[in-house]
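A single protein chain has been removed from this complex, and every other one stays in its place.
Here the chain labels run A, B and C in written order, and each chain numbers its own residues starting at 1.
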Amino acid sequence: MTDRNIRVEPVVGRAVEAQDVEIVERKGLGHPDSLCDGIAEHVSQALAREYIDRVGKVLHYNTDETQLVAGSAAPAFGGGEVIDPIYLLITGRATKEYGGTRIPAETIALRAAREYITENFPFIDFGTDVVVDVRLGEGSGDLQEVFGEDGKQVPMSNDTSFGVGHAPLTETETIVLETERQLNGRYSDENPGVGQDIKVMGKREGEAIDVTVAAAIVDRYVADIDEYEETIAGIRTFVEDLAATYTDRDVTVHVNTADNYEDGSIYLTTTGTSAEQGDDGSVGRGNRANGLITPNRSMSMEATSGKNPVNHIGKIYNLLSTEIAHAVVGEVAGIEEIRIRLLSQIGQPIDRPHVADATLVTEDGIEVDDIEAEIRAIVDRELENVTDITQRVIDGELTTF
Amino acid sequence: MTDRNIRVEPVVGRAVEAQDVEIVERKGLGHPDSLCDGIAEHVSQALAREYIDRVGKVLHYNTDETQLVAGSAAPAFGGGEVIDPIYLLITGRATKEYGGTRIPAETIALRAAREYITENFPFIDFGTDVVVDVRLGEGSGDLQEVFGEDGKQVPMSNDTSFGVGHAPLTETETIVLETERQLNGRYSDENPGVGQDIKVMGKREGEAIDVTVAAAIVDRYVADIDEYEETIAGIRTFVEDLAATYTDRDVTVHVNTADNYEDGSIYLTTTGTSAEQGDDGSVGRGNRANGLITPNRSMSMEATSGKNPVNHIGKIYNLLSTEIAHAVVGEVAGIEEIRIRLLSQIGQPIDRPHVADATLVTEDGIEVDDIEAEIRAIVDRELENVTDITQRVIDGELTTF
Amino acid sequence: MTDRNIRVEPVVGRAVEAQDVEIVERKGLGHPDSLCDGIAEHVSQALAREYIDRVGKVLHYNTDETQLVAGSAAPAFGGGEVIDPIYLLITGRATKEYGGTRIPAETIALRAAREYITENFPFIDFGTDVVVDVRLGEGSGDLQEVFGEDGKQVPMSNDTSFGVGHAPLTETETIVLETERQLNGRYSDENPGVGQDIKVMGKREGEAIDVTVAAAIVDRYVADIDEYEETIAGIRTFVEDLAATYTDRDVTVHVNTADNYEDGSIYLTTTGTSAEQGDDGSVGRGNRANGLITPNRSMSMEATSGKNPVNHIGKIYNLLSTEIAHAVVGEVAGIEEIRIRLLSQIGQPIDRPHVADATLVTEDGIEVDDIEAEIRAIVDRELENVTDITQRVIDGELTTF
Partner (left out) sequence: MTDRNIRVEPVVGRAVEAQDVEIVERKGLGHPDSLCDGIAEHVSQALAREYIDRVGKVLHYNTDETQLVAGSAAPAFGGGEVIDPIYLLITGRATKEYGGTRIPAETIALRAAREYITENFPFIDFGTDVVVDVRLGEGSGDLQEVFGEDGKQVPMSNDTSFGVGHAPLTETETIVLETERQLNGRYSDENPGVGQDIKVMGKREGEAIDVTVAAAIVDRYVADIDEYEETIAGIRTFVEDLAATYTDRDVTVHVNTADNYEDGSIYLTTTGTSAEQGDDGSVGRGNRANGLITPNRSMSMEATSGKNPVNHIGKIYNLLSTEIAHAVVGEVAGIEEIRIRLLSQIGQPIDRPHVADATLVTEDGIEVDDIEAEIRAIVDRELENVTDITQRVIDGELTTF
């Protein structure tokens, strides 16, 4: 069982929840960086599925380099307009021919981008508010990997790479994550004036949590400055209520703090995102694979979104380590915090990492030794099923940003 | 009345209809060059209308430089697909701010392009089969011209330019023009397998007319090679019948002569245009303002499509001279052929050309002197109403290619 | 000898030199359209040579679609600067692999563009004043043509196309052509303040010729408005003297007539071309293959520059017909004007046109019959040596615009 190089050891130090200062950030769905992450990942899923449909396996590709160049807009109460379109360039590599079958990789990418924009950004008109271009080169032919229905064999690691995951989320992390998700979910369903570009910063000092929300407001739903103020107030109340369900600490919520009502400088947009006016974006610059930016925790610099889920070891290990961390915490009692780190070994199957490192803080009264075997078994099981990660990524079941 | 420098004189030589050899060509709606012409002109109309709506007059712009870069496709009986999208770059100049009002010129251009593609090209999916990008710079501010509801004053000519028009069309010209228009009109309405990219070449030697049609066939409507042959045969019959209504000469019709059924080399497309596979295009490379390429006649090299109809003297004079020629032939009896040539004079109002030159071949028994006064009066009247051309261009009533 | 379908016949009408009104134009080397022509043709020559070097024959390509998007500049006496670079997109088709040999078509194109800019445009800095991008798709594999050292076989015509040439040039044509060439040649060698963007319009009414020159002046060589005026005066004198060597008619020379010294509106540039400020350009929109735009003469709409000289029938026939016209006039006495028209026949070798049509005006005392045999022999000889045109194009010996 132990040829997977699993190590379990205690953290020397405090759990993040117990540290004095904690900083957490989430760039929401419509932040220009996240928008690139989302398109890159959606394109990746579409390519993977099409490869399987057409040739029975996933071929070599990577689409993790989408670049967004901001447009300009003239938002106005009651509805403004986009002046210069947002420009979005999907770049990367994709196999365009295999065994005599041509694969329309660029068309697939454009359709996936349209689908993603249309589903997630009701105020961005594909093709006019945003121009989406694509330049997919062909990579090296010898990098073609096999991942199909017949043969889910475990691929070899072709790079020295690293993934890291944590569980459970701290209160502050949970609040930051849920604030964005619910504002962009059930709240905006009923309050369409709340745009998709929502950035949430959480800062905890001891027992006091500050949640700072910057939310793009959609001009067509806001008639005047009074309605704007009401919209902001509505967000604040919603987030206060939401935060209270996750913590007993003191929470202060700030929304659009850079607004200046007197000089009319407010965060009003036509499209619901700052990409309409001056804010560029690209893949891998924002949230890590668990949806957060957490300087208090060990992070990987890998861009997870858009990478090939069959053979990109950084993507797989970042997602897998997060899955393992949550699995362990869910199945084993007595863990206050766990970090899973996976380091690949070139030339070895990816289910056999160079190191699989579980570092944990236990609850009072529990020793690492008490639960080490349980943890090992879970880590081993998850590594054994590493190709499940690939399948779930392709099926769109795992988020990458 | 005669400060318009109108001259009327006989042609020394034969009318085109009487010459031994005549060559005529028309690049149809879906030819890559015409596609660029059409978008450039549609963008121009949209800009002109928006300027009038927003600031009450047409501001400086020129959008006569659309470039199309071909894609690649894999057409197949029953329906193939686009592999790499067509790329279309709308370039030119447009005023983006006037008296504090911002004009979303690029958004207007993109919307016009989408509208044009959607209306005319049922098999091209905007945004995925074709990527449309736009780069409209701002021109010199001092070129702003006034053309609005209040003041339809006649602008000054700011260039030495030249326009030429002819009437009536010869039989060969008529057949070439009508072949394309009707194939792309009532025929394709009932025969959707006929794509938009239809190129027609007419060649007359004495009394024998050859009509050569190259028509892109749409793969989804053609199940196999037999249906393809039927489609080709259908076109041939239609064109033969059509031609017979315009001439008593012998007409031979050739359709898709480059096809080679044995090696499977046929003109099958997914989108109905050769732009999907290797044929680039740009504005002003194809049809002249009267819809034809006529080496037997005097032609202007000006690209008419996309030019500003208020102050671009080449555009106005090419359209106006054609209008005048048709007006003269329609109103004055006894004319076999007339050519109107307008040459501008820098610094003078455009209704006062340097020369307005009417050269004609009269029917037997008619002398130029007999009808000169009538012709002069028409030329004078049309020049006086030169701004009508501008209005009709903006309203989309005049074709430019 | 006569399977080449050669026809020789008199023009019914007057020679252009004898017509009342004649209009001629030339867009000089640095006009945005000509700049595109020049790059397209230089790229074409480079590709052809590299194909021969690398695989022994010219492969399929066409690079006749270069698009220039104007920049913006702030010219100033003594030297201004480019604000936004000119953008130049080289598009077209090129074979990138042949028999296992990869051909760096895009690199070849970029190098050729740099070479062309550097040699001809001393005030345009490649890569910073102008951004040159390239998108060369691959065409259909079956279009590969053979033109190499071993086998200069005559290719088949794959299109119905048309070429036309004239000789000799009229006085007005000669003056227009030479004005631009010498201003851009020996004159600017000694007067570097004269930029490359020189547009010349000639208009003859009876015995009076107007030559209108629009010349971009290079700011770094002009210290103030007085020096500017001197520069303009120098050009005027030079052109007057030059014109006098070609005609005894009255010639009036106008230079930069749109200038307005009072409001400081003059034609001052930093780079020597209007592409720096608002004037876009593309291939095939300007001069015909003989270097001129001549509405008094039959013209082909084909873009000659950038086309493949081995198999593009329009390019070959336009160049060849011009060569034939000049050869005939040079070798046969008694011709006032000759027009050569070549019409291709699909599926036949290009040295056997459908029609080779020589139409001429003879001098007094000479009948067409007297010289028909001589003319036929020359036409026949030139058609026989049609592949020489290809070789000379590749060697850069023939101009195309």
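Following the convention adopted for this analysis, contacts are C-beta pairs under 8 Å (C-beta built on N, C-alpha and C of every residue); 3 or more make two chains touch, one makes a residue touch a chain.
Quick caveat: nothing in here was measured; it's all calculated off a predicted structure.
Visitor: I'd like to know which visible chains would be in contact with the absent chain if the whole complex were considered.
Guide: A, C
Visitor: Out of A:120, A:191 or A:296, which touches the unshown chain?
Guide: A:296
Visitor: What residues on subunit C make contact with the chain left out of this view?
Guide: Answer for subunit C: residues 74, 81-85, 87, 96, 102-107, 110-111, 114, 126-129, 131-134 touch the chain left out.
Visitor: Could I get the residues of subunit A that touch the absent chain, sorted low to high?
Guide: Counting only subunit A, the missing chain is touched by 9, 11-14, 20-21, 23, 25, 62, 64-65, 67, 69-72, 84, 87, 89, 91-93, 135, 137-140, 142, 158, 160, 162, 164, 201, 203, 205, 212, 257-258, 265, 277-278, 280-286, 288, 293, 295-296, 298-301, 303, 341, 343, 346-347, 354-355, 357.
One rule holds in what follows: only the chains that are shown with their structure count from here on.
Visitor: Which chains sit in contact with both members of the pair subunit B and subunit C?
Guide: none
Visitor: Among the chain pairs here, which one is joined by the most contacts?
Guide: Going pair by pair, the biggest contact count turns up for B-C.
Visitor: Could you work out how far the Cα centre of subunit B sits from that of subunit C, in whole Å?
Guide: 24
Visitor: When the C-alpha atoms of subunit A and subunit B are each averaged to a single point, how far apart are the two points in Å?
Guide: Whole-Å distance between the two chain centres: 51.
Visitor: So, what's the distance in Å between the C-alpha centres of subunit C and subunit A?
Guide: The answer is 56 Å.
Visitor: Could you tell me which residues belong to subunit B and also touch two or more other chains?
Guide: Residues 84, 87 of subunit B touch two or more partner chains.
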